[in-house]
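Removed: one protein chain of the complex. Kept in place: all other protein chains.
In order of appearance the chains are A, B, C, D and E, and numbering begins at 1 in each one.
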Amino acid sequence: KAGTRLAPYSGVPTFLTAPYLQVDNDNPDFGDLQVAMIGVPMDLGVTNRPGSRFGPRALRTIERIGPYNHVLDCAPVQELRVADIGDVPFRSRYRLELSHEDIERRIGQVVDAGVVPLSVGGDHSITHPILKAVGKKRPVGMIHIDAHCDTGGAYDLTKFHHGGPFRNAVLDGVLDPTRVIQIGIRGSAEYLWEFSYESGMTVIHAEEISGMGIPAVIEKAKKIVGDGPTYLSFDIDSLDPAFAPGTGTPEVGGLTTREVLEIVRGLKGLNLVGGDVVEVAPQYDSTTNTAHAGAQVLFEILSLMLFSPFVTGKDA
Amino acid sequence: KAGTRLAPYSGVPTFLTAPYLQVDNDNPDFGDLQVAMIGVPMDLGVTNRPGSRFGPRALRTIERIGPYNHVLDCAPVQELRVADIGDVPFRSRYRLELSHEDIERRIGQVVDAGVVPLSVGGDHSITHPILKAVGKKRPVGMIHIDAHCDTGGAYDLTKFHHGGPFRNAVLDGVLDPTRVIQIGIRGSAEYLWEFSYESGMTVIHAEEISGMGIPAVIEKAKKIVGDGPTYLSFDIDSLDPAFAPGTGTPEVGGLTTREVLEIVRGLKGLNLVGGDVVEVAPQYDSTTNTAHAGAQVLFEILSLMLFSPFVTGKDA
Amino acid sequence: KAGTRLAPYSGVPTFLTAPYLQVDNDNPDFGDLQVAMIGVPMDLGVTNRPGSRFGPRALRTIERIGPYNHVLDCAPVQELRVADIGDVPFRSRYRLELSHEDIERRIGQVVDAGVVPLSVGGDHSITHPILKAVGKKRPVGMIHIDAHCDTGGAYDLTKFHHGGPFRNAVLDGVLDPTRVIQIGIRGSAEYLWEFSYESGMTVIHAEEISGMGIPAVIEKAKKIVGDGPTYLSFDIDSLDPAFAPGTGTPEVGGLTTREVLEIVRGLKGLNLVGGDVVEVAPQYDSTTNTAHAGAQVLFEILSLMLFSPFVTGKDA
Amino acid sequence: KAGTRLAPYSGVPTFLTAPYLQVDNDNPDFGDLQVAMIGVPMDLGVTNRPGSRFGPRALRTIERIGPYNHVLDCAPVQELRVADIGDVPFRSRYRLELSHEDIERRIGQVVDAGVVPLSVGGDHSITHPILKAVGKKRPVGMIHIDAHCDTGGAYDLTKFHHGGPFRNAVLDGVLDPTRVIQIGIRGSAEYLWEFSYESGMTVIHAEEISGMGIPAVIEKAKKIVGDGPTYLSFDIDSLDPAFAPGTGTPEVGGLTTREVLEIVRGLKGLNLVGGDVVEVAPQYDSTTNTAHAGAQVLFEILSLMLFSPFVTGKDA
Amino acid sequence: KAGTRLAPYSGVPTFLTAPYLQVDNDNPDFGDLQVAMIGVPMDLGVTNRPGSRFGPRALRTIERIGPYNHVLDCAPVQELRVADIGDVPFRSRYRLELSHEDIERRIGQVVDAGVVPLSVGGDHSITHPILKAVGKKRPVGMIHIDAHCDTGGAYDLTKFHHGGPFRNAVLDGVLDPTRVIQIGIRGSAEYLWEFSYESGMTVIHAEEISGMGIPAVIEKAKKIVGDGPTYLSFDIDSLDPAFAPGTGTPEVGGLTTREVLEIVRGLKGLNLVGGDVVEVAPQYDSTTNTAHAGAQVLFEILSLMLFSPFVTGKDA
Partner (left out) sequence: KAGTRLAPYSGVPTFLTAPYLQVDNDNPDFGDLQVAMIGVPMDLGVTNRPGSRFGPRALRTIERIGPYNHVLDCAPVQELRVADIGDVPFRSRYRLELSHEDIERRIGQVVDAGVVPLSVGGDHSITHPILKAVGKKRPVGMIHIDAHCDTGGAYDLTKFHHGGPFRNAVLDGVLDPTRVIQIGIRGSAEYLWEFSYESGMTVIHAEEISGMGIPAVIEKAKKIVGDGPTYLSFDIDSLDPAFAPGTGTPEVGGLTTREVLEIVRGLKGLNLVGGDVVEVAPQYDSTTNTAHAGAQVLFEILSLMLFSPFVTGKDA
């Protein structure tokens, strides 16, 4: 009666070992999905090391995440109607702005179908077109865990690089800066991020974390976003490089995985309307620790979806 | 008219980017497949370093193999009806002999459906149950490219370890030793392989290769197996560790990839009834070169299937 | 007068550079040893990544651990009569349950000789037969530092996998669950570990550690085990993968080495009757940090032996 | 009199430890240089793995190449007036076509000053703008050592990717296809390279090399390019991945370093007007072997410059 | 108007991307420099793993450190007159003591020119000759962040190994032990460091850090050194190996990067007269995390120089 369990290393790999659902690009049918996990293998927006185009593949091949979330007390892949729907189809692997259009179109299909998108990047520039789809009807708030504010302006002839998605999203009216909190910020580019402060975002720097304590960070985050529609964007470089070496713009002095898990789990009950895990670049990840941490946070965000009124409310 | 190509790093990874076909374990329906690629993630038979249970996953995640085979002038995934049918289901990850039963049963389903099995191990012990399925009706010949003869007897209380599958297959009457050639043999265990010689197999040692030249090796191989039904078993440790470090029992002084490709491609027209690529252990493969070489040889074997009377004859 | 010190990289490597003592398998003579360090290179019980059969070799080749333990104020290799007695001899590298018999027999010899066993795994399933030897006369208590409770039941046709040794030990009457504390527990398999709670073990999850603080953890541990005979089992995956990537079932969100050292050192004076360090899999340990941490904890446990009444009392 | 030698690991690293000469972007003054080594850190043209933007940095940090070339009997850094002039300045790291303009402009300055450019990529798309500068006055011939013909057409909305530079160069009239030889060609994209054959290029596939022998390859190469102005383009992926894992589109079955060195050295006396080493991606180069091989070939090409009438003739 | 930024991976690499200033060995002219960053590629003093001779090269090739220091609110490379002046020239790579003479001579030139030296090792033995130059006129105090006290005596026929520089410096009268604080101390060699205590240094062990808290550590450090001339020596092995695996004598249980950054930044306003970052051995640094952390601390120390009366006072 002991039965047999599927070995974690067997089979065609999907995000969190969720079912694989192929969805047509032109006539998409998402069935009754509540959450769609989707890969966004695009890294044309990076300022330094490329490689996160291999991020979705890296997260799919991590074994042994789930099924049960002890802290949040759920088994999200089993309790939600969720699938890995493959990757955003791109018209070109050479065009940053065009790729953003492709992302916006595909995530728009997901959103229009009433499905919540949970994306795996790719570089952080992808969150701009995602937010354009998610926040199309009304601006959303955001929990943003990252080493960088990503609210910089144009340079090198584009504003669509991975250092500026949230400035763009605010200026496009799809992100409400007063409902944005940025956690883990550090590094040598603070002078580029005045927009965060000017637009009314709340910034918690990495160097403040030890002093504040994680419970205070969570409390602050909940207060900022309230119960409105909220997006959760997790950049793996929020973690210290000791925990996540596999990324393009690492910054020493970052968060630990224990801190990140505590923060994310502390957001139980927020009204999440989408989320992402970005910037995993497996070329720099000799231990696969980075992809492992990314997959675990993906699992935690998916778990939060079970407690989001937006996700489960439509079932009621 | 230039069009768009799928980026090699996108999507849910399958063997050679072939279509993924889920086939029920108890009521298998293989449709009109000609060739089924199947993973066999089992490494309980190793004598030294374990890890090849991760071999199927490693080969699936290699990008950019195919579509076109210049030397053999074909595009096998497009020209054959072929799919990745996932992995052999195992009742237990702890039982060597029982796993062999599971393999024999699953490959038996493939064979019974008139489909040619192309397997990815796993350790080399898996080829014994595979041959039991493939050679059930009549013994087959074999091209065996390997550092080791794998015709050793029992020790440590079992004869089913990865050092003995071909002795077992001969004794089970499913492998015709007079139609077996073993190429690339070397290392420190020759004294265990008298069975190769006693049973009538032909052995070409690695140290003979430079002197013979590859064309002579091919000629010899073709002569030995003739036009009868033939299995092709490729152990990645036939390659020198410089080319394939990611394996459990490496032996220095081995073949180069150029030699292996020349040999395999030289077998065009053989009457192949099945094949495998085994012993890729990605834990020892810091560059992914080993999985890459394994996937390339998988592609070459699949290409050979197009020219095998057994495979394509039934269409005629 | 400055003298010469042995360079850390010289000589045939042994655990903690202790003397190497060869002990016959059938007529063992341990001389006047107080503690025997012994390798247990067996990983047939793993659920996911194999490789810890190379754990003993990995720990032996770490240089520069010891001689002096500043916090515990001792030089254990010098102050105890201790040796590396090599590895448990196995009748087969293919038989999980039989390997457990071999372990029980060899550790039984150690125990029967009045020597305290300090083992290096190998996967965690080895602790079941070790406890059968150590707890043969009376059940022992246990400090268990791990990411997993390892109190799961049978599946895949065996109950002897590395997810269940402590359930087995309790049911065999060699481990007293009311004197067991499990520290660092996390991950996605909590639903398998009801036995921990039902049998009366105390569980401290990783997510509780920051809030409790390490001194409270130590206090709790001491209170649970009291001054009865106690075993200390250290699974390297209790550490966060940033500190110990080289293991088979890593779980993000774990302990730091500083926390682990503080906990272990805080146990000074416990009545230890044996200990182990398990689950180091060097294939996944590109920096050797994992083996290094394992060897350091081995050194700390050996240091604790100096203060264990059981170990030193018999000299009195 | 024994003297002191500079340790290979000391100082600010430059290509081949050549002098560093800063040259203004707008008013370039190259002094009396004969050869300018220049980095081209741009990888926006890749089809698969990015990373060669770090190629120049990787080659600069390789130590111990030179000073003396035994086979060609020269010490090129000492005998030529040569410098590392830093990298091509780019207006944007996000624009493929614009980067090509920047490359053409900078190499144009070099060429206009009568200096021979020796470039280090970057991906192979950079050779198109380089050839536009080098072949501006008259089309040049080319020795092209590569796994791929790189004569493919447009797709994904651009023809400027790294799979097509030589088609572009021919169509732009700067490369004479009848004086082009492509050596080492292999892989799965042959069907994209009809242009090589149609335009009159000579192609030597990797699978032909063993049979032909290197001396015949050299003879053929010399015959094809004759004594006209000739460019030498070396793509590191011509080497087998065992020799050069650190690249974006590896192809098994390639050349050995010994073969490549024999070929390059065999070209002594050709009328070289420029050269490059491209596609070193250090993210995939865990041993630094790839950058090492690239730096060695850079040294060999620089050595050839000493024997090129074009380079040294103007001194006469 | 957005402008162009230099890509972090471009150009000849220097420390913190500072200007490269070549300074003659015999007639040095440092111009109006305030701070000279200098490499000291010498590791003849190691007790265990060599390799830090490659430390300067490793730190130069780290990209993306700076320009702006958010916490200390400065852009030190822009606000100070600072350059990378290359490496100390050595007469022999085989002579430990002679190398120390070469270091003392070169740093002496820097100091004599009124420039503050900021050195990158190399093993920690280099700090002895550096201190002889820096403290020539009056003994200095020191903030010493390290896993080891490095106040051991002679053995293996020399006292100039990397385990003893601070004993030597005190005995040479160039270091005032009562103004020395050693932070992060741990490991198995405490018995060698009585000199720290006997001479009056203050030692904070790693195991005390969690209990004290970083603010108390900073307060203590400031109190010990006061406002006298102070040197800051940072040994990368103060960090836990999870954060800095690339070093020769790693010790588990160390500091995190967040703690180190907090400590270093907390020293703002100290009267710094020099500093160093030592013991980065890139051979053991598969992720480059160690060099990255080292470069970041180098940046922090340089930032502190802006607030040191000694550095900026002479401008006033």
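The rule is short, and it goes like this: a contact is a pair of C-beta atoms (placed from the backbone, for glycine too) under 8 Å apart; a residue touches a chain by one contact, two chains touch by 3 or more.
Just so we're clear, the structure is a prediction, and the values are computed from it rather than from any experiment.
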Among the chains presented, those that the missing one touches | B, C, D, E
Sole residue of D:18, D:40, D:65 or D:96 that reaches the chain not shown, by the stated touch rule = D:65
Among E:81, E:95 or E:136, which residue is in contact with the omitted chain in the full complex?
-> E:95
Subunit E residues touching the chain left out here are 43-45, 47, 49-51, 53-54, 91-96, 98, 156-158, 160-161, 283-284, 286
Could I get the residues of subunit D that touch the absent chain, sorted low to high?
-> 2-5, 7-9, 63-71, 214, 240, 242-243, 256-258, 261-262, 265, 286-289, 292-293, 296, 299
Touching the hidden chain in the full complex, which residues of subunit B are there? Just list them.
-> 47-49, 153-157, 159, 186-191, 205-207, 209-210, 240-242, 245-246, 249-250, 252-254, 256, 284-286
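In the analysis below, only the chains that are shown with their structure count from here on.
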Within the chain touch network, how many edges lie on the shortest path between subunit B and subunit E?
-> 2
Roughly how big is the turn, in degrees to the nearest 5, that lines up subunit B with subunit D by CA atoms?
-> 120
If you tally contacting C-beta pairs, which pair wins, A-E or A-B?
-> A-E
Two or more other chains are touched by the subunit A residues 4, 7, 9, 47, 49, 53-54, 63, 91-93, 156-157, 240, 242, 256, 284, 286-287
Category of the chain touch graph - line, ring, star, complete, other | other
